[in-house]
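One protein chain omitted, others in place.
Moving on to chain A:
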Amino acid sequence: MSQLGQVIGILRKLNDEYQISTPKKLKLIDAYLVYVLLTGIIQFIYCLLVGTFPFNSFLSGFISTVGCFILAASLRIQLNTTNRSTFNVTPERAFADFVFAHIILHLVVINFIG
């Protein structure tokens, strides 16, 4: 029980830390990430329930959610000011790369969805 209490304590500490230290922009991206994750989970559960018949459609939709998640996570990483030393990009450039990658991703997804 004490271990459970410890875990809960750690989680609460994490939550507080998170609320304090992340700027609003990054929280917005985090909310978007949670949304995309939920969409992906829903798609996967649907596939498990209904079956994989148009497999390419399922793959296309699922990879679209995973791709959006990854790209948003990358954007968040690049916009985070604590990571300025490892990356050498301005926020505008990060966003432009984000849009470029999304164009490629969605072109392929639409082609594959069949």
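Going forward, contacts are C-beta pairs under 8 Å (C-beta built on N, C-alpha and C of every residue); 3 or more make two chains touch, one makes a residue touch a chain; residues count from 1.
Here, contacts and distances are computed from a predicted model.
Comparing "AP complex subunit sigma", "dolichyl-diphosphooligosaccharide--protein glycotransferase", "thioredoxin-disulfide reductase (NADPH)" or "Phospholipid-transporting ATPase" against the UniProt entry of the hidden chain yields the protein name "dolichyl-diphosphooligosaccharide--protein glycotransferase".
When the missing chain is restored to the complex, the residue among A:T39, A:S57 or A:S74 that touches it is A:S74.
The omitted chain makes contact with chain A at the following residues, 10, 13-14, 17-18, 21, 55-56, 59-60, 63, 66-67, 70-71, 73-75, 77-78, 83, 86-89, 94, 97-98, 100-101, 104-105, 108-109, 111-112.
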